[in-house]
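Here it is, the structure, as structure tokens.
Of the protein chains in this complex, all but one are displayed in their positions.
Coming up: chain A.
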């Protein structure tokens, strides 16, 4: 019987077997097999992932996993990236750091996304974890360079310090000099988000020089072009490099110096940065282009001809981020040169212009989907689209796993037929059977949601804006998308009916965000009462929702499953719908 099987191996053997199982999903599955496997697994889980920091409390995590070395936490909902989540909503990491500081002196890695981190927390990390190695802060805020200085000074074994897309209070660039002269273990440093003008280049150069294991270095905009050569000279072993500002008066000596130093970087696979690019300096990177697998030119305001030249030098490119200056013509060249391309992101150079400033249309995306057989992930901003193009794209590239299309003007119809784009997106979900992530845009009726509910069985994340006609749309998605974990909706006419009818579905998902929709306060209260394991948060800056009639729609709604119960760190404009009263103030 099962019991016998479980006890036929000593725990150590099972532990050893489990050590080969790294993915969270698999670990969770293993822990559900039986009680003894649950016990063994929890003692040997070394990496914990918490997708929503409010879904569980720090104490609960620590109780279950007594010996983890690495934790990853995510805080605010994704739409916080676009300023839809008011400041002060939450996502504070300090309770977590405080609990772990006491329980886990051997913690090595902390990875946070969209959380509020204070200098005090950084100081606590530096003080409490003697073997601390990895700090990755992605889209975080609330801390300053003072906190970074303490990390630099105290964490002798720090290997990775990555501050991607953070908002840092830049008080002084001298925090870098807090890394002691004896410190040499840095492997990865990403400070591209820092703004400080008074970068201490000499400290940076010395740091780079003595850390011979440095593989990733991403500088910030303040580092001028003429300093890059010196820095790279100290680190020819770099695999990933992000420049600072890539502009200077054109001088042959600076250029040849730069080109020379790039040639000596034999391991370089990834380049980024390139703020304020001056085209004359671009050829300096040609020596490394043939080995490049990843290129981020999304801040480079250079025109199509220069982009085309650059891209044609990079036949091994797997990942390209670029502005729409590349135009359809550039994307056609990309399609013919870069057969290994897996991910493409095209950002708008002039998102608020009423008229297109570049010739980038649906044709570029069609070309790439036709020419790049490995393309699976796309983020594309454009101004027009047609069902015909979308169907062609879907047929060309059924291996899409991530498809995010943003037609800049909300509710834009098919420019050829003036119809909604339902059929086009329908084709995407129908042909791309492994689609995990989808973002919609353009003119869309309930029909597109019917397609999504019918076909998008592997879809995990869906983003919707200015779409749909009625609750039926939302109902299709909630009732049809079996793998759905995250749903974020803004400005859609979805109301109470679909939400209440599919209340149980919400417990199978991580979260649901709805803003500027038609969900009434009464429905929120009801949902909060009916579903004790959901936190139903009403976010409304107009004042308490009970100061308006119950059938009034709420401004923003954030629903997530939680075993930690309602939180208590909410600002005055957030209310959790509670079992008892239906209204709880923080």
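Here is the rule we go by: a contact is a pair of C-beta atoms (placed from the backbone, for glycine too) under 8 Å apart; a residue touches a chain by one contact, two chains touch by 3 or more; residues count from 1.
Basically, contacts and distances are computed from a predicted model.
Between the listed names "Auxin-responsive protein", "SEC24 homolog D, COPII coat complex component", "Pantothenate kinase 2" or "WD repeat-containing protein 41", the UniProt record for the complex's undisplayed chain reads "Auxin-responsive protein". Residue A:347 is the one among A:183, A:255, A:286 or A:347 that touches the chain missing from this view. Considering the full assembly, A:245 is the residue among A:57, A:177, A:218 or A:245 that touches the omitted chain.
Within the set A:301, A:336 or A:479, the residue that contacts the chain not displayed is A:301. By the touch definition given at the top, chain A reaches the unshown chain through residues 79, 81-88, 116, 118-119, 139, 141-144, 146, 165, 167-171, 193-197, 221-222, 245, 247, 275-276, 298-299, 301, 347-354, 357, 381, 406, 408-411, 439, 463, 465-466, 468, 490-494, 516-518, 540-544, 553, 555, 571-573, 585-586.
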